[in-house]
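What follows is one structure encoded as structure tokens, with my remarks underneath.
Missing here: one protein chain of the complex. Every other protein chain is in place.
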Amino acid sequence: MIPLQVVIIVLVGGGALAVVLQRDPLRQAIVNSLYALLLVVLFMVFQAPDVALSMLVVGSIAYPLVLLVVIARVRNRGEEATDTADP
Amino acid sequence: MIGFAIAGAGFAALVFWALVGLPDFGHYHWPYGNALNAIATPERHATNVVGITVFDYRGLDTLGEEFILFASVVGVSLLLRKDPEEHVPADEVRSDPIRALGAVAVVLLFVLGLWVVAFGYVTPGGGFQGGVALAGAFLLVYVVGGYRQYHSLLPHSPLEMAEAFGAGAFAILGFVGIVYAGAYLGNFLGLGNAGSLYSAGSVPLLNWATAIEVCAALVVLFSEFLKIYMLPAASWTPEEGPR
Amino acid sequence: MSYLPYALAGWIFVVGLYGVVSSRNLIHLAVCLTVMQSGTYVLLLAIGYKNGAAAPIFRPSHHPAVDPVVQALTLTDIVVSVTVVALILALALAAHKESGSVNPEEIADFSG
Partner (left out) sequence: MSTILAFPVALPLAGAAFVAFTDGWLPDRVKELPAIAIAAATTVISTIILVRTERMTLVHWFGGWEPRHGLALGIGFVAEPLGAGMATLAAALVTASLVFSWRYMTEAPRLYRVLMLVFLAGMSGFALSGDLFNMFVWFELMGVAAYALAGYAVERLGPIQGALNFAITNTVAALFILFGIALLYGATGALNLAQIGRTLGGHSVDGLVVVAFTLLIAGLLVKSAAVPFHFWLADAYAVAPAPVCAVFAGAMSEVGLFGIARLYWTVFDGPIGPHVGAVRDVLLAVGIATAIVAAVMAFLQRHLKRLLAYTVISHVGIALCGIALLDATALGGAANLVLSHGFIKAGLFLACGVLLREFRGLDELALRGRGRALPLLGALWLLAAVGLVGFPYVGSFLGHSLVDDAAIEHAHRWLPATLMVATGVSGGAILRAGARIFLGWGPRDDPLLREEPPEEVPEETASMPAMLAITTGVIAIGVGFSLIPGLEDRSEHAADRFRDQHTYVDRTLFGKVRTYGPSAPVVIHRATPASIGYGLGAGLIAAATAGFGLYRRRLPAGTRQAGRRWLEPSVDGLRALHTGVVGDYVMWITVGTAVIGGIWALTLVS
């Protein structure tokens, strides 16, 4: 168990807790992407480049897009947004 | 809540008790993985064993995985079909530097995606990862250009046909495997030489079919969600139908 | 120390499950599901690791490598996670359109 493995394991454990404890969806989406980045580093440490690349791509493109659009749509209704859909 | 706390603690205890039974970390000694590592280059002339495992040794898992993505995107279009007319607001990005740099970024990401797909069975990468990167490139068109460009660049039905084509091609290539190699998803082309793009028999075909399907599926998924996002707040209220 | 990666996998799994059970917002719940699923990624990859071995990419030459099977399984797993999150969020959008809320309690249209 080289020190790098221990450090990244502790960081990922903390990251997972942070994502779950963050109840506001918008902030959670951001923390989730950071957590995905930590996972990418963990997978590189576990000598799994394909999986790291997959997690990197999914964590930076697929999850954020899907989450942010739904959050934006849900928050609009909440605050009686103006007529045009503010970006 | 107390009930759950006790049960949750019990569940966690069970999980951690099970993990104790695993062999020590870092001492993988099973024949399965070592056998696949050993025969990848001699028998399939491929250097990325994970790519070969995904497309050849355990190709059926990937067929199932492709159709999971295909079915979920079809499901999302089924669930979000209820919305009124398309609303394409004029929200172009007006600052020229962003548009210029954005165009460069789109091309770069597109080429990167193609590269990641192409070398899937040689170096880390593959149909899925490259496909998502390509879908990201299309998404970047919306981010730096505007919804109008994105919408005109990617009409809906050809995308769905591309998605169906990618998934169907994977299944059909399996049938071709029966004809030439005697088993579904059998490898049927010449093996070429390892480390080059022309290697590992029919795996490149499966690789590209996956890339097309994943890219088209994710772009359809993004379009569905963006279409909802673009609706004016007024039209995002439940119809007066039965509650 | 050789138990730490497995403990991490178990920890992420249980934390994710706690998030799913205690969630009062469907979007939060969907993300907690992905966290729970990432627990299985870590467990799979930790099982396949071999000390001193490199990634199973034999370019330019063969060398001792970690287990490729778990990496293939984890790839399939990540795709499953993306698709399920997309479906649940689509349903959450539909629920918000009909009921104006994404809180599972307020959506409970019927029971019993």
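Labels A, B and C are assigned to the chains in the order they are written; within every chain, residues are numbered from 1.
In the analysis below, contacts are C-beta pairs under 8 Å (C-beta built on N, C-alpha and C of every residue); 3 or more make two chains touch, one makes a residue touch a chain.
Note that the coordinates shown come from a computational prediction; the quantities given were computed from them, not determined experimentally.
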- request: Name every displayed chain that the left-out chain is in contact with.
  value: B, C
Query: Per the definition of touch given earlier, which of C:L8, C:I27, C:I57 or C:L91 contacts the omitted chain?
result: C:L91
Residues from subunit B at the interface with the omitted partner, ascending: 3-4, 7-8, 10-11, 14-15, 17-23, 28-33, 35-36, 39, 56-61, 63-65, 67-68, 70-72, 74-82, 157, 160-161, 163-165, 167-168, 171-172, 174-175, 177-178, 181-187, 239, 241-243
Field: For subunit C, residues in touch with the removed chain
entry: 9, 13, 17, 20-24, 26, 29, 33, 36-37, 39-40, 43-44, 47, 69-70, 73, 76-77, 80, 83-84, 87-88, 91-92, 94-95, 98-99, 104-105, 107-112
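The criterion applied here is as follows: only the chains that are shown with their structure count from here on.
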Field: Residues of subunit A engaged with two or more neighbouring chains
entry: 1, 48-51, 54, 58, 62, 66, 70, 73, 77
Message: Where in subunit C do residues touch two or more of the other chains?
response: 2, 4-5, 18, 46, 48-49, 53, 55, 57, 65-66, 70-71, 75, 82, 86, 89, 93, 100
Query: How about subunit A: which of its residues touch subunit B in the complex?
result: 1, 48-54, 57-58, 60-62, 65-66, 69-70, 72-73, 76-77, 80-85, 87
Message: Can you tell me which positions in subunit C touch subunit A when the two form their complex?
response: 1-2, 4-5, 8, 11-12, 15-16, 18-19, 24-25, 27-28, 30-32, 34-35, 38-39, 41-42, 45-46, 48-49, 53-55, 57, 65-66, 70-71, 74-75, 78, 81-82, 85-86, 89, 92-93, 96, 100, 102
Task: Mind listing the subunit B positions that touch subunit C in their complex?
output: 4, 8, 11-12, 15-16, 19-20, 22, 24-28, 30, 32-34, 36-37, 40-41, 47-50, 52-54, 57-58, 61-62, 64-65, 68-69, 71-73, 75-76, 79-80, 82, 122-124, 126, 128, 195, 221, 224-225, 228, 236-238, 243
